[in-house]
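One chain of protein is taken out of this complex; the other chains stay put.
Labels run A and B following the written order; every chain starts at residue 1.
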Amino acid sequence: MRKVAIIGIGMNKWGELWDTSLRELYTEAALAAMDDAGVARVDSMYIGCMSSGLFTGQEHLSSLMADYTGMAGTPATRVESACNSGGVALRQGFIEVASGMSDLVLVGGVEKMTDVDGGMATYALATAADQDYESFHGVTFPGLYAMIANAHMARYGTTREQLAMVAVKNHHNGSMNARAQYPFEITVEGVLDSVRVADPLRILDCSPITDGAAAVILCPLEKAKEYSDKAVVEIVGSGHATDTIALHSRKDLSWLGATYTAAQRAYAMAGCKPEDIDLAEVHDCFTIAEICVTEALGFFDKGDGGPAVERGDTAITGKIPVNSSGGLKSKGHPVGATGVAQIVELTEQLRGESGKRQVKNARRGLAQNMGGSGGSTTVHILEVK
Amino acid sequence: MVGIIGYGAYVPRHRIRVEEIAKVWGADAPSYKRGLMLEEKTVPAPDQDTITISVEATKNALKRANINPAEIGCVYIGSESHPYAVKPSGTTLAEVIGATPDVHCADFEFACKAGSEGMFVAYGLVKAGLVKYGLAVGADTSQGAPGDALEYAAAAGGAAFLFGTERVIATIDETFSYMTDTPDFWRREYQHYPQHAGRFTGDPSYFKHVTGSANGIMEKAGMTPQDFNYVICHQPNGKFPQRVGKMLGFTREQIEPGWLSPILGNTYSGSSPMGLASTLDIAKPGDRILMVSYGSGSGSDSFVLTVTDQIDQVRDLAPHVRAQLAANKNYIDYGTYAKFRHKILKAE
Partner (left out) sequence: MSTSAKLKREMPQRYRMEAGKCTTCGYIAFPPRSICPECQAREFDTVILPDEGTILTHTVIRVAPSQFTDEAPYAIAIIELGEGARVLCQLVDCDLEQIAIGDPVKIEFRRIQAEGKSGVLFYGYKAVPA
């Protein structure tokens, strides 16, 4: 298996981009990544996208995106794993380069979510749950994570304020990220007073509806210097796992088993441990998710995810900075793009290009991307050479 | 011996008081309460309809009958609020309880008499030996037009009866039906709310048919009011069953156990069946009961029943009607009621 490097990154400013179409979003990020890498063409392309069909009516993104990035003829594959589509697309690109099948692979993620109204967006996202035995009954994604939150709070004493602190921290980080959808500070009181979405979660516990895309270019590590003068970032670990699709089928409702397993696989491949990680981008689709994820990744003991936020352990200046980008919460969550955008953030951090939100001495970063209520997870570990 | 082998009722949780409705229409609540003898009525939750109420009432009947539902040979739901205009309610009920596919099924509609109609037919089929067990349900989620006098009474609820020949809890000793074409109350196709003929619904309609049916069955059976422990007449409001009972020569004590309308409202097809269920809840072995239904249009079915020793074995296997009426009540305001009953126009 060949070692794999990231030699280009691209991402647009995220938000409610009323003037930008699905194909324009993707093309903008893809071309930016190709420019960053200094390549004019790639050998193959993976596109992470959850639900372009329901959001825009467009399927068959492989052909569309190869065509509009000026590379009709190039093999392209659309990858879907709900909100983990971007993470799985990255893993597929990684496998293709590592296997020797291709040298230059573009991995992009995209979601155009604002062409439908809120009810329809909620419906489209809910298709990532068990359609017949969860969504049928009217549960939403905020609802599923709210049930995880209630279980976690009952079992470990996690507080409503600790949930709010996750959002406050991520908005603080996002306020320093020019590409974030909501680059402003919020307060704990503001979160606790915000509109109720699915008890105990409020609107400021939830990641927003976002239009956005992100892309990276992969190549064999040994050829990285042929393309780019920038610091070389290597993907040293890739872990992928699934869990039951239905939340109610899981023995422990306050534990993300797929995240734990994917992380163990990634750590094993990278030959490192949780304490060796300098920073992490994790899937904070809801505040409770970040707390559960940091436990499953082994950064904190079970039940200590909430107190850890309160202690400031996950701040940019803390023991293990989490979501320096602002996370899904502040940066935005165009679902198929999120997993790729996490790689963009880590690559920038590892290159030392993150400006005011730069994590000091960042050598090794971890990205965790998750689909549904935790039914699929990818974990990637990146190192700067 | 042919008769009832199981019975069960279902009462929705929500209530609205007469005062709350009267307030909206500027009506005089005390005069309604006095004149119609009504206090409050049940309101179905937005996710309840004749089918769901029939299912829950039937589950309670099955708890008392303790039979294999696959042996039920006929399933009848009587209602004037079947959720589908075309597609039976009874098929869903039969599917839920596991009575399909070897079963006869039909929906009945005859204003408030549809429930007793189903009972009449199910009993008849069991007696004829065509089916082993017969199931009949009377249930409704009735609607009175906003501001109409009917709005104070139109309620939701239902009762289910299983008929058979073994472990009978009340034998059916006599039946009688009395029917003429009388346009006192109707709802035309595609209309949301029914219309009624005001005071014509009284003497020439309700009272004529209920007394005709009750006197007819007593004459046929060679009985008088003194032969009965209890009587249940259809309850379009609180007052009519009291008045007709007195006209027929029954005492308040004979009427009382099955007289639910002041706190239940008029559950239409469920009305006299629920009154019978409530009476069975307290009846003793040997008690004789007269049930008289009424459906506008107009007709009345009567049954003479005698309670057996078996009643004591099954009475407490499912919730009693009055216990359900008292439990977990939730009073709603007219706005909530209007929302629940889809009386508010929304954007498409």
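Here is the rule we use: contacts are C-beta pairs under 8 Å (C-beta built on N, C-alpha and C of every residue); 3 or more make two chains touch, one makes a residue touch a chain.
Quantities reported herein were computed from a predicted structural model and do not represent experimental measurements.
Asks: Please identify which of the visible chains the hidden chain touches across the whole complex.
Replies: The undisplayed chain, in the complete complex, is in contact with A, B.
Asks: Touching the left-out chain: which of A:Met147, A:Leu256 or A:Val379?
Replies: In the full complex, the listed residue that touches the missing chain is A:Met147.
Asks: Please pick, from A:Ala37, A:Ala180, A:Leu247 or A:Leu366, the residue that touches the omitted chain in the full complex.
Replies: Of the candidates A:Ala37, A:Ala180, A:Leu247 or A:Leu366, A:Leu247 is in touch with the missing chain.
Asks: If the hidden chain were put back, which residues of chain B would touch it?
Replies: 13, 45-49, 51-52, 55-56, 59, 83-84, 92, 95-96, 98, 328, 330, 346
Asks: Hey, which chain A residues sit against the chain that's not shown?
Replies: Considering the whole complex, chain A reaches the absent chain at 117-120, 122-123, 126, 132-140, 142-143, 146-148, 150-151, 154, 195-201, 244, 246-249, 253.
Simple rule for what comes next: only the chains that are shown with their structure count from here on.
Asks: Rounded to the nearest whole Å, what is the centre-to-centre distance of chain A and chain B, using the mean of the C-alpha atoms as each centre?
Replies: 58
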